[in-house]
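Rather than the whole complex, this shows some of its chains in their spots.
Chain lettering (A and B) follows the sequence in which the chains are written, and residue indices restart at 1 in each chain.
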Amino acid sequence: MESGLILQNVLTPPVLFFFLGTIAVFVRSDLEIPAPLPKLFSLYLLLAIGFRGGLELQKSGWGYPVIPTVMCAILMSLIIPLICFGVLRIKFDVFNSAAIAAAYGSISAVTFITAESFLENQGIPFDGFMVAALALMESPAIIVGLLLVKLGAPIRKKPSNRMRWKEILHEALLNGSAYLLVGSLLIGFITAANNPSALEKMQPFTGKLFYGAECFFLLDMGIVAAQRLPRLKQAGTFLIFFAIVMPIFNALLGVLVAKALALEAGNALLFVVLCASASYLAVPAAMRMTVPEAKSSYYISTTLGLTFPFNIVIGIPLYMSLVNKMIPLTT
Amino acid sequence: MKRLDLIFGERELTAMLESLEAVEVPGYTVMKHVTGRGPERVVSEDMEFTGLGANAHVIVFCEEIMLEKIKNKIEPLLNYYGGVAYVSEATPL
């Protein structure tokens, strides 16, 4: 059954464009999406995800599954880095372990929207409030990561060895992508409450254009991911295994929690994908600033070069079949 | 006069410029979106969108006596975050 789902997933435009980008690198085509165009699509996607999530949240209200789901999501983003840290310490020092762990505790917005497209394609409904979970899972993992550094390596070799908490909270809560996502969520929420006619006028931009822009961005992500692969070899076999096995483990955890929350299949998949995905936006930027002792190529090659493609191509349908097994579709 | 070339991560740009202003350099020029490789890491253009940023290249034309002050101010930053600083001769046209 999984292989059928995987094929169905692979044959959608976003995943096909992702492959187109990946193959471009392997066959050494000079196809290139020059900076800052990827930034444009990245900003656009965050704005649109947030805005749409906000208005869905307004529609769905704060009824049963919303609050507990969001709280469990935050909890997962606190627990997962701890588990990852334990695993990573087998091979890596505190700095690298904490930085990689933080990335896996946090989320990838593009993996999330690919999962949404997958669900739409399968005709499985899901709720907009999951975007709130997405938005609120970005920051906690960063704080856990930095806490781990503080506890695990009390005396840091580098000159400025005191952890500046203000700076860390700042990075965790106010980094560009988290800020834009949460801000757009609020704007969507407020607009839906006060100004429904404005929603309609936003729809062509945040709604209709979304799928195409997602494809364009995934083309670039394919290029970027494939370019990270050679550097992954330097990172060693342990990290390569970690980048595949850890997401699956996190997904299993996620499924259990989703079942406990009695989430419907669509929301359950999104919850699982949040657990299984790893950050390549907010967390690396924050780690570069606050834990420069960690090798950035480690946390970037793994999240972007391996975990991201794995989730996009195989992970999502795999997690779906997991969800299907655990959570019977209610009709 | 001297020419100082500073190359370091774009995310440290604000801190670096504040340091330069603190010692009252007569001016500076900034080039962003610079990439490269140093002893510590490879900085590539395609990672700019992630918020990691590229490098910045800052040029300062100033009197020789100012260099010592600049050095004291920015050395901690360069040591902590990486980056290079080189000095050459320069005369106004």
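One rule holds in what follows: a contact is a pair of C-beta atoms (placed from the backbone, for glycine too) under 8 Å apart; a residue touches a chain by one contact, two chains touch by 3 or more.
Here the structure is a predicted model, which means the values were calculated and not measured.
Chemist: Provide a label formula giving the number of copies of each chain type in the whole complex.
Modeler: Copy numbers over the entire complex come out as A x3, B x3.
Note that in this section only the chains that are shown with their structure count from here on.
Chemist: So how far apart, in whole Å, are chain A and chain B when each is placed at the average of its C-alpha atoms?
Modeler: 33
Chemist: Looking at the complex, which residues from chain B come into contact with chain A?
Modeler: Counting only chain B, the residues touching chain A are 9, 11, 33, 41-42, 44-54, 76, 79-82.
Chemist: Residues of chain A touching chain B in their complex?
Modeler: 34-36, 38-39, 41-42, 158-160, 175-177, 220, 223-224, 227, 231, 280-282, 284-285, 288-289, 292, 295-297, 300, 304
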